[in-house]
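The other protein chains are all here in position, but one chain of the complex has been omitted.
Note that the chains take the letters A, B and C in the order they are written out, and that residue 1 is the start of every chain.
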Amino acid sequence: MKKIGVATTGGDAPGMNAAIRAIVRIASLRNLQVVGFERGWNGLMKNESKLLTPRSVGGILGLGGTILHTARCPEFTKDEGVRKAAQTLSSNHVDGLVVIGGGGSFKGALDLSRETDALIVAVPATIDNDVYGTDETIGFDTAVNTAVTEIDKIRDTAISHERTFIVEVMGRDRGFLALMAGITSGAEIIIVPEIQYEEQKIFQTLKENSQRGKKSSIIVKAEGVGDARLLAKEIEEKTGAEVRISVLGYAQRGGSPTARSRFLASLFGNKAVELLLEAQGNKVVGLQKGQVSNLSLEKSCKTKKSLDLSLLSLATVLAT
Amino acid sequence: MKKIGVATTGGDAPGMNAAIRAIVRIASLRNLQVVGFERGWNGLMKNESKLLTPRSVGGILGLGGTILHTARCPEFTKDEGVRKAAQTLSSNHVDGLVVIGGGGSFKGALDLSRETDALIVAVPATIDNDVYGTDETIGFDTAVNTAVTEIDKIRDTAISHERTFIVEVMGRDRGFLALMAGITSGAEIIIVPEIQYEEQKIFQTLKENSQRGKKSSIIVKAEGVGDARLLAKEIEEKTGAEVRISVLGYAQRGGSPTARSRFLASLFGNKAVELLLEAQGNKVVGLQKGQVSNLSLEKSCKTKKSLDLSLLSLATVLAT
Amino acid sequence: MKKIGVATTGGDAPGMNAAIRAIVRIASLRNLQVVGFERGWNGLMKNESKLLTPRSVGGILGLGGTILHTARCPEFTKDEGVRKAAQTLSSNHVDGLVVIGGGGSFKGALDLSRETDALIVAVPATIDNDVYGTDETIGFDTAVNTAVTEIDKIRDTAISHERTFIVEVMGRDRGFLALMAGITSGAEIIIVPEIQYEEQKIFQTLKENSQRGKKSSIIVKAEGVGDARLLAKEIEEKTGAEVRISVLGYAQRGGSPTARSRFLASLFGNKAVELLLEAQGNKVVGLQKGQVSNLSLEKSCKTKKSLDLSLLSLATVLAT
Partner (left out) sequence: MKKIGVATTGGDAPGMNAAIRAIVRIASLRNLQVVGFERGWNGLMKNESKLLTPRSVGGILGLGGTILHTARCPEFTKDEGVRKAAQTLSSNHVDGLVVIGGGGSFKGALDLSRETDALIVAVPATIDNDVYGTDETIGFDTAVNTAVTEIDKIRDTAISHERTFIVEVMGRDRGFLALMAGITSGAEIIIVPEIQYEEQKIFQTLKENSQRGKKSSIIVKAEGVGDARLLAKEIEEKTGAEVRISVLGYAQRGGSPTARSRFLASLFGNKAVELLLEAQGNKVVGLQKGQVSNLSLEKSCKTKKSLDLSLLSLATVLAT
């Protein structure tokens, strides 16, 4: 192992830069050269990269986004795209590649691993926290805190106006962010894609809250489930409450990473380089039972991470 | 003057509590009794109030929202509603009333002043900053900072993905918040209701930016002008850029007030009590040329505050 | 089990209120009555308490500090104090007591357990993270983030002035906070009480950094080790660098808890009530290997939690 590559793929997540920094500095110490491919898979396909050194990653630990940029890359889902990327690795004499991204990106990494001799290690970084093989992804803690900060502010208005708010957080397929933001902001109701929600129950909960003296409520809903406007209208009709909607948008993906996101990024980046040095490829780095560990990339891609539904019940009781 | 009332009306704004605290503590020192009417005009019409003392307003200086609550009150736009409120003031022996709210609420205050002997002083508190007679309203600085913090985060994603973002901030009729948030977040384009925007110019600016090496741009748009989805689609068609939309919602109205919002609230609250003690009614407290001052309530209601358009040009140059 | 008590003891930590809320709401659902003892052990000794209900703990999830107050209590270290507290429990028919606090407080809880029939469960909440039996205490994540936010700001000045800063964080005996704040803020040097630091090494590291182009450095030091002024002076003499000191003070103990601190508080509070309902006393609730678990109170009191020294080495490499 003499030269490794690193790329950030898929949606950006706070802490990606912290991971790049860790990879470059650990690798440099171990006498590996590091090149950064730009704009995710695009840089790999088009052979666009730059040398990364301990100095060139100075000052990025606390920055949101990714200095390597990232982009969607439909071409990479086709065989030809993957072959081009493999060729780039080979022509640049890259022996190992660290892919920093979310679950979707890891499928690409798996495809690429079949066309290249370079070892591939995946580092989970996504605010969706939907990667099997790790209890937590880089960026998740930051996004949760961003959402909670927003919801705390919205609650000021909810209480002042004695209104119900539907707050939509990111999460097309999975409810990790909605669940964690909901429980830690004290949301009265949490709606996640994993569970069919029952409108009647929602109406009932809101009515009971009102009777108990809770004049305002917060509903945290993942974007991928239900229709906020429709739900708002029905709640207004059925309960008489005034309902407002607030969609927490892309700010959830940005911002300076929290200490925890920076910490995970540092641990994961370190582990990724270690795995490459041990000639272990096709791995996903992760946090399991509080320990940094690793798992087969294939298994991670093929397995759906489960949501802890007992937390939903706990959230309901806590917001009584 | 022995007893005064205070109410928060219209949309809530950060710093309303700081104003209540100032009014209560200054008034108490001057041997005035203070009652707080609840839920805006509703409390006045329905005679729902509570006694406020220096101790009961302890710990609220840094809280968003309003401890007196606020609510829409369509009934108050009718003569009967106004008369009920006047009766409440009279039956409670309230000699003076401080109304904390936005421009819309002040019209109600003006109506009420015609039906009551109690002196009325209005304290401008709204994130819209659209009250004539003051350079700045309580809450405006907080909302601007909230928006800028969000936009700074969105820019992380904009840069990482080399995308253009349309960020919609609050402001149905007026562009004060959009203009100030835009200029201080370095937005490449700012769209306000006061100016007819030209799509061709926007396309051209974005293209020129791209040619100069700016791969991502932020468009800050007030909610009351144009249609974000339509605009996004047209920009994508005309410039080839990827465009995303983020609507900064109700969080702009909440949160702990900034130092400046707390400061204005303290100054304005103090001035409101002083005016009542001087038997000056029908006034709006304000900041003019850096000094706390006051203006006729009628004039404030009837005059449209102008937006400083030279700042729009400055913003454009600064974001070159 | 019909009635339980709850008290916050020792130094306050962000998330104590979130734990109180969880305990009260979970307990109420399980038909337990809850009384809160005020000012830590003082309230237990002097029989000062108030009834806590699901409504009375509304709105406290995001508040720093503790609504039950806390205080030092030298009297409680004596047998008589402990006996008075036991009597209070007995005369109030309190069957179970949840003590929320740090390692020091737990020794008191252990003493009390020997004098009372009430079951005692301890919930670790301290920014020091120095409780054996849990990987993380309530409040630790918040304090780390507060420290990192401050250090990020100090780095602005360090870089602008090309100076070295010694930043002193809380931690009289243990270096958990210094280590975690140091690694996540990218501190060039971290000094903890657990390791004898070598000045010569520090001088050398700073010189090497300077030669590599790092004109400014941050030294994060736990308050309990070394003397910041002396060290600053010696660094100035030996390296020629300008050195400044910043002591992060009590703000590290306050502020709205992070999502993670709120989450731990919710899980721990829930677990504490469960243990009491299962008639399991003399326990410390904790997070072990990513799971909520529990441990003998006695073992927790008698065992020193170890600091992961491998993280110190990692931090050094990451800040190259």
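Here is the rule we go by: a residue touches a chain if its C-beta (ideal position, glycine included) is under 8 Å from a C-beta of that chain, and two chains touch if they have at least 3 such contacts.
All values derive from a computational prediction rather than experimental measurement.
Q: I'd like to know which visible chains would be in contact with the absent chain if the whole complex were considered.
A: B, C
Q: Out of B:116, B:266, B:282 or B:300, which touches the unshown chain?
A: B:266
Q: If I consider the whole complex, including the chain that's not displayed, which of C:49, C:205 or C:246 touches that chain?
A: Residue touching the absent chain, from the options given: C:246.
Q: Which one, B:75, B:115 or B:135, makes contact with the chain that was left out?
A: In the complete complex, the chain left out is touched by residue B:135.
Q: Kindly state which of the options B:22, B:35, B:189 or B:297 is in contact with the chain not pictured.
A: B:22
Q: Using the document's contact rule, name the residues of chain C that touch the chain not shown here.
A: 8, 11-12, 14, 16, 39, 63-66, 69-71, 146, 150, 152-157, 159-162, 165, 244-251, 253-255
Q: On chain B, where is the contact patch with the chain that was removed from view?
A: With respect to the unshown chain, the touching residues of chain B are 21-22, 25-26, 28-29, 54-55, 58-59, 61-62, 135, 141, 144-145, 148, 152, 159, 180-181, 183-186, 212-214, 256, 258-260, 262-263, 266-267, 270, 287-291, 314, 317-318, 320.
Note that only the chains that are shown with their structure count from here on.
Q: What is the shape of the graph in which nodes denote protein chains and edges denote touching chain pairs (line, ring, star, complete, other)?
A: Contact pattern: an open line, chains touching in sequence.
Q: With over half of the numbers shared counting as same, classify the chain A/chain B interface as same or different.
A: Mostly the same residues form this interface, as more than half of the numbers used are common to both chains.
Q: When the C-alpha atoms of chain A and chain B are each averaged to a single point, how far apart are the two points in Å?
A: 35
Q: What parts of chain B, by residue number, touch at least two of the other chains?
A: Counting only residues that touch two or more other chains, chain B contributes none.
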